[in-house]
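Take this structure, written in structure tokens, and hold onto it; I'll ask about it next.
With one protein chain removed, the remaining protein chains of the complex are shown where they sit.
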Amino acid sequence: MTGSTMVEALNLALHQAMDADDRVIVLGEDVAKTGGVFRVTQGLLDRFGKDRIIDTPLAEAGIVGSAIGMAIYGLLPVVEIQFDAFVYPGFEQIVVHAARYAWRTQGQVPASIVIRIPFGGGVRAPELHSDSPEALFCHVPGLKVVCPTTPRDARDMLLAAIEDPDPVVFMEPKRIYRAGRQEVPEELPFEFGNSNGEASALLSTARTAREGSDLAILTYGSTVPLSVEAADHLAADRGIETKVVDLRSLFPLDVDAIVSAAQECGRVLVVHEAPRSGGLGAEVSSLVHERAMLDLEAPVLRVTGFDVPFPQFANEDDYIPSVDRILQGAYRVLDF
Amino acid sequence: MTGSTMVEALNLALHQAMDADDRVIVLGEDVAKTGGVFRVTQGLLDRFGKDRIIDTPLAEAGIVGSAIGMAIYGLLPVVEIQFDAFVYPGFEQIVVHAARYAWRTQGQVPASIVIRIPFGGGVRAPELHSDSPEALFCHVPGLKVVCPTTPRDARDMLLAAIEDPDPVVFMEPKRIYRAGRQEVPEELPFEFGNSNGEASALLSTARTAREGSDLAILTYGSTVPLSVEAADHLAADRGIETKVVDLRSLFPLDVDAIVSAAQECGRVLVVHEAPRSGGLGAEVSSLVHERAMLDLEAPVLRVTGFDVPFPQFANEDDYIPSVDRILQGAYRVLDF
Amino acid sequence: MGDLLRIIGNGKDVPDHPVPDGLGDKDLIELYRWLVLLRSFDERAVALQRQGRIGTYALYWGEEATQAGSLYALEETDWIFPSYRQNSIGILRGVPPSVILAWWRGYGGNTGFYDTRHFRTGPICVPIGTHIPHAVGTSWAAKLRGERTASLAWFGEGATSEGDFHEAMNFASVFKTATIFFCTNNQWAISTPVSQQMATKTVAEKALAYAMPAVRVDGFDPLACWKATKDAADRGRAGGGPTLIEAFCYRIGAHGTADDPRLYRDESEAEKWKSHEPLGSMASFLERLGVLDASGAEKIRHEAKQTIIDAVTEMETTPTPGLEVIFDNVYAKNPPWMFAEGLEELRSVGQRELVKPLNAPDTQTEEEGA
Partner (left out) sequence: MGDLLRIIGNGKDVPDHPVPDGLGDKDLIELYRWLVLLRSFDERAVALQRQGRIGTYALYWGEEATQAGSLYALEETDWIFPSYRQNSIGILRGVPPSVILAWWRGYGGNTGFYDTRHFRTGPICVPIGTHIPHAVGTSWAAKLRGERTASLAWFGEGATSEGDFHEAMNFASVFKTATIFFCTNNQWAISTPVSQQMATKTVAEKALAYAMPAVRVDGFDPLACWKATKDAADRGRAGGGPTLIEAFCYRIGAHGTADDPRLYRDESEAEKWKSHEPLGSMASFLERLGVLDASGAEKIRHEAKQTIIDAVTEMETTPTPGLEVIFDNVYAKNPPWMFAEGLEELRSVGQRELVKPLNAPDTQTEEEGA
């Protein structure tokens, strides 16, 4: 096996950031001694010691709130939320404080924190270990919300998020954590602490995961590989070439990439795992229609999770958009 | 002055519900002795005593969480959140527990609570007293989210929300609280506790606030009267008849009313006060495009708050969609 | 540990105390039966997880006294609110054990959940500490209705760090509700020892912040748990307000089946605590009392085992819920139109998803459930 999994890539990013800047510290539940329940923070304790990576008491508002204080003081804290749905006790601190600190301080004191959230289903976990809460943060001005789907992006974007002065909600699709490997070069993607905008570009642009010009699938997170798979089927079965756009930056969105993919392809499908109503897909679909309706040959459709609580795991595959459901959605857009 | 303000109508609904069913109780900060900061609960203490209307300690998770417990026990608690942005400390209880109690209990034990939230700007209040957080709840399956904009609806819908077995987030546009009066009949809109679906219809249907067939403005909350005003201008200035749909039910949405208004008019503008990105307007716009694109003569546009924290109040009028901005949006849709 | 309430001795240097008033021989045997039933469930569940027949499981081996002992002290009309750690407590109130097993197997709807009001037993609560206000709410409602009904919530010492614990303690003390805050201090919250969870030496001290009575008991001693809970419930129902009970013990097992405690603690310590586990000491105690002999105990164990074996069969013959289950009970009465399209979409793709989840087995072993 060559290359790194996403977990390893994230781990590398943390090592590199902490190496490059001693203001970077990591805190969360069970992150130090065990290396986190997903082992993303493994090895940091040995390497950087207990003043740089800290096991906290079990209290998400306390964790996020103290991280905000640390950021004000001048540190660059990286917070781990153990699982998606456990971010809610810290919600107030994120939306009322982290998101507004720059705004309240003449732009001088942004809450420079990164909040890492492993999210989404597909790992056969008990209730509340499989939520996709990202859309809630994408309605909160002042936050940046990003989501990598490849090991390389995971490393580069985490470094960028740590360097970025604004609070970044960093969504990690746990279904991809160990799903595949990719070569991640040792060298940094930009000069840490002195990046000339490369870092912020990494946090504000979409990535083309697959080229094509007959159909555009706009997606992010765990459904990116599924969409690529569906695209491959479309090519094999129907000779249709599908562009798959991995949004990466969920808020603010890369509007240009979204609109130009729609213009190029004329047919668009939006895919995500979160419930449909009020999901990010609604924003993406609206943007496309608002700005490129005349280029469209069919309405933008959405293949998403349903408007239900994430199901108990025996039925999670009925909930998560499958390759088959994506294909079916694609056919509906293509055959319109 | 004849008729009631929205505040008076809400107050009437609480009196009537508490009269009709002794399981209805009210709790929140400063609701009993003062009658609430907006006086919505005025008079209840004298009438029903301190076991039915309760001043609680200052703790939103505690308030919502105990209300959930009371509901499980068999009561019908109505919770007041003092101001919009103060709901966040109780967010976890609402989205993780209230929303999922029916789901976790074979449908037998829904968390029958009503969470009243005065929301929105326009009243020259300090920071965090003017937020519009409704979209966050509209992405949480298991909740119902509603928003009346007339005194009559306020009374009827609050009664319906209390009677409804599911948790209802009841958004009250504080800008409308005392903005106008309307006759509210004493008699109940349905037999309380035995409503044959009238109550649930009140919580799941939109209302036509103004008739028209040239343009549809889909809106809710504080921008409903502004949209009607804009519609009157359009009629006077251009002879254009605008249908204004007051969505009322924000989640689930009244999809039929939305789609048929779009089909009838062919041109649609969505208006709300909350920030645009990830707002409810995105969902409404997507629904219209998905289901009625071929009937549209222009893309659906949105006139909304901007993607910024609600501004300090000296500039709130720059943020809140004005009649002028609604008109400008309408012209863009009409002239497309 | 000298300040811990303890009834059962060790048959050697630690003497037995008299059986508390209110417990007859039958009660003692029944309580033993409860302990054994919980243990049988727990051991079987661990085995099922190892065999891949259920998912990640949060075992409670050694903590049976904190559950059965306290529950036995309550009336049927009292309400209980378990965390994931007391996941199977409902079986002592009539919830079929197969339902709890089905929950761990990932079933929802009517097969994996139960009716909380019917059993006066809260759903298994996964997010830490957030069920505690619900116990306040039920007992508060009872008080407002003039009914003498108590509520008990179990939670770990880690849960005391969450804001919801604090808000619930404060509400209960201000409104003098009949709430029993039952904290199982097993000294670990996943990898975090109690000494890094709080600055106080005990959990009980936290009650001082609410002018609330507190008591510390030996969490391995079912009769001590019974006694403390009985006193608290009686006082609460009589209007005396809430109580915090700290049941001091040790998390002998792993945090869950996905957890590897060797990463963060010396497992020989856990080994030492093993001898304290409640089933052995309760059986010896009953033998010393002459209430239950070895063969009687064996019979109870055998019956419990059979009950659970039957439950496993029932779980495994319960069909996996159909795809419709994901739409079940989202609302008390689902708006009929709301899920029609989704159902149609799912049905029209026909067969269940054929694409294998990308990394299920791998992740499964790495992550902590609950």
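Labels A, B and C are assigned to the chains in the order they are written; within every chain, residues are numbered from 1.
Methods note: a residue touches a chain if its C-beta (ideal position, glycine included) is under 8 Å from a C-beta of that chain, and two chains touch if they have at least 3 such contacts.
For clarity, every value in this text was computed on a predicted model and none was experimentally measured.
Touched by the hidden chain within the whole complex are the displayed chains A, B, C.
Among the residues B:30, B:198, B:264 or B:295, only B:30 touches the chain that is left out of the figure. Of the candidate positions A:20, A:109, A:188 or A:334, contact with the unshown chain belongs to A:109. Looking at A:75, A:123 or A:245, the residue that reaches the missing chain in the full complex is A:75. Taking the complete complex into account, residues 161-167, 170, 173-174, 196-201, 205-212, 241 of chain C touch the chain not shown. In the full complex, chain B touches the omitted chain through residues 29-30, 33-35, 37-39, 55, 57-62, 82, 85-86, 88-89, 122-129, 174-180, 225-226, 229, 306-309, 311-320, 322-325, 328.
Residue positions on chain A in contact with the hidden chain: 25, 51, 56-57, 59, 61-62, 64-75, 89, 92-93, 96-97, 101-110, 112, 141-142, 144, 165-166, 200, 204, 252, 255, in rising order.
Here, only the chains that are shown with their structure count from here on.
Each chain gets a centre from the mean of its Cα atoms; the one farthest from the centre of chain B is C. Averaged C-alpha coordinates put the centre of chain A at 35 Å from the centre of chain C. For this pair, chain A with chain B, the centres built from the Cα atoms lie 31 Å apart. Annotation for chain A: residues touching 2 or more other chains are 61, 85, 88-89, 127-128, 306-309.
The set of chain C residues touching two or more other chains comprises 108-109, 127, 130, 163-164, 330, 338.
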